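Note that one protein chain is taken out, while the other chains of the complex remain in position.
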Amino acid sequence: MTSNLSAPLIETRDLKKHFKVKKGMLHAVDGIDMKIMPGETFGVVGESGCGKSTLGRTLIRLYEPTGGEILYNGRNLAELRGAESKKVQLEMAMIFQDPYSSLNPRMCVADLIADPMRVNGKHGDAGSRYQRVAQLMDTVGLARRVAGSYPHELDGGRRQRIGIARALALSPRFIICDEPVSALDVSIQAQILNLLMDLQDEMGLTYLFITHDLSVVEHISKKIMVTYLGKCVEMGDTDQIFDNPRHPYTKALFSALPEPTLEARYKKPQLLTGEVASPVDPKPGCRFAHRCPHATDKCRGSDIPLREIEPGHLVACCLNM
Amino acid sequence: MADKKFALEIEDLYVEYVSDETVVRAVNGVSFKLEKGKTVGLVGETGAGKTTTALAAMRLLPDRVGKMAGGSIRLMGDDILALSEKQMNMVRGELISMIFQDPMTALNPIMTVGKQIEESLKLHNSAGRSHEELKKRVDEVLELVGIPASRRDEYPMQFSGGMKQRVVIAIALACSPDILIADEPTTALDVTIQAQVLELIKQMQQDMGMSMLMITHDLGIVVRNCDEVGIMYAGQLVEYGTVEQIFSPGAHHPYTEGLFGSIPKLRSGQKRLVPIEGLMPDPTDLPQGCKFSPRCPHCSERCRQQEPPEIERDGHRLKCFLFSEEGTASDQ
Partner (left out) sequence: MTNQHPETIKFKKVSQSRDILRRFLKNRPAIGGMIILCLLLILFIGGCILIPEQRCYDVSGTPFQGPSAEHWFGTDHIGRDVFARVVHGSKISMTIGIGSTVISVALGSLIGAVCGYFGGRVDNIIMRFFDIIMCIPGMLLIIALVAALGIGVGNLLIAMIVSMVPGTVRFVRSTVLNLTDMEYIQCAKTYGTGNFTIIVRHVLPNALGPIIILMASNVAAAIMSAASFSFLGFGVQPPTPEWGAMVAESRQYMRQAPHLTIFPGLAIVIAAMSINLIGDGLRDALDPRLKD
């Protein structure tokens, strides 16, 4: 498995995923271009309904994209067939948000972790499969004595560790983390974040980290994409985004974030008016225009393209033109 | 007559949930006083006993299984345990009201929002207001929480999550209660909506002079909205003080420090978080001595055997041996 470290592991070009709903077409992902380098963590931030979960699921091909391309190691996923397609599929894995509904309640811990191997005929017989399970349980910090337990007997943190062990079972290179810590208590959340970062260091994993929590994404990611209604509004290195947010939506997100410091007590948050609009048949133009304090007619005519305002820092806003 | 300075006084509260085989000790000796017009925040993780404390104050513990095993609760100076169920029904809504975490399940889906607000007004209609007056009040309340009165005849499903939570707040505030309990009021909402709703609650509180008990797991919300903070762990207040005391560096309970260490801080450049090791204790089988001792980095033999006393300094209360006698912190 050779891959060029300076070439992206995953790349999307104008990726679109629309769903047919009663009222029209729901534009969940609407033209996303991104490049994820091997070994880095790429954070996707946004509020509910911004399409970040759909983006992750489209990448791992739970959904067939409506338009655009996904490139893995420079090869278009849509063109891969048979064994090659399978191989790529197994190099990707996903960790889900809800440690309650992402584990089959009728399977015990060891079987849950062994399932990907069993399905794909890896590690042959049951004996060597469970040997691998034991290894994985050590890796994610699960005591071996819970191997025969069922998910409902365990707490959220340990369930999420099961989910992580299962994702690691086939030694993937790319893991999509869909809000892996938002259902957990803060002290457990910190344990899981540390675990994810350690795993990345040890195994050179690449993460797509989807979350709504800015402090978590800032902590774990190297690059960040802020999405709003299926579109990327701002993208860049974590430092660029946090030190110099340019899009009004990014700014509003930062301002709304409740920071646990005394200074925050005396800062009045800059409130956005209104709520996220419907992603069904959106009108052309900036999707954020109806809540934006700086919106002008220019914002409503046609879609605003991403522009590079400093190397690697892209913003989709008329203000910066 | 008790001191009228406090809206809500909880003293040495114990709550147990009893099932066939087990007894869950959910709250183990919680005491605090909520001054009129102020906000107290209760912070802690799942299972710390925050919500149970609030339900006890509303006398809404689940029948049969949940029972107050000790302590007293006074609302505006009156002991609520002495009230009959009927009197308590009047107290709820008029004197004390509660906002729940999930706006999706707190509203009746087949009743218009206007009707739901009217319902709570009718239950407490001691002034004998007429139908028209009630309708007018519904409109007033809706406008108050930032919903146009014209939406009165819509059903909950026609509202977004943030708007639903506004309706829930409207219902809670319809009868102008003196005390509002907010149980994770924004956990189910997006950040930008959360900021709107928190601002609304703050505004309402100032306008109506309410006292508030805010339950949350988010320290960021506490610092913005509360005056005093209690940190809860395994049914106990391990630390209690003003926001300034809790959020400035100084002497803190190891659990409080663990909580702060677990949150990624923006622009801190720190590579690793410092989580609290281990898991919450099993509430049916709490450890002897200090409840936090199995997870505590400063734990000593004494912590495992004796319950630490509560030490108070300028209203800052700590439940830890580290600070029991000045300078004799047993670190090893």
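Lettered A and B in written order, each chain numbered from 1.
One rule holds for everything that comes next: a residue touches a chain if its C-beta (ideal position, glycine included) is under 8 Å from a C-beta of that chain, and two chains touch if they have at least 3 such contacts.
What you are looking at is a predicted structure, and each value in this text was computed from that prediction instead of being measured.
Novice: With respect to the chain omitted from the figure, which of A:10, A:29 or A:170 is a touching residue?
Specialist: A:170
Novice: Among A:32, A:55, A:92 or A:188, choose the residue that contacts the chain missing from this document, as touch is defined above.
Specialist: A:92
Novice: Over the whole complex, note the residues of subunit A touching the chain we left out.
Specialist: Touching the missing chain: residues 57, 60, 62, 86, 89-90, 92-94, 96-98, 101-106, 108, 110-111, 115-116, 119-120, 127-128, 130-131, 133-135, 137-138, 144, 147-150, 152-153, 163, 166, 169-170.
Just so we're on the same page, only the chains that are shown with their structure count from here on.
Novice: Could you tell me the distance, in whole angstrom, between the mean C-alpha positions of subunit A and subunit B?
Specialist: 32
Novice: Considering the complex alone, what residue numbers of subunit B touch subunit A?
Specialist: 45-46, 160-163, 190-196, 198-199, 217-224, 243-244, 247-248, 258-267, 270-277, 279-280
Novice: So in the complex, the part of subunit A that touches subunit B is made up of which residues?
Specialist: Interface residues on subunit A, with respect to subunit B: 47-48, 155-158, 185-191, 193-194, 197, 212, 214-216, 218-220, 242-243, 252-253, 255-262, 264-265, 269, 271-272, 275-276.
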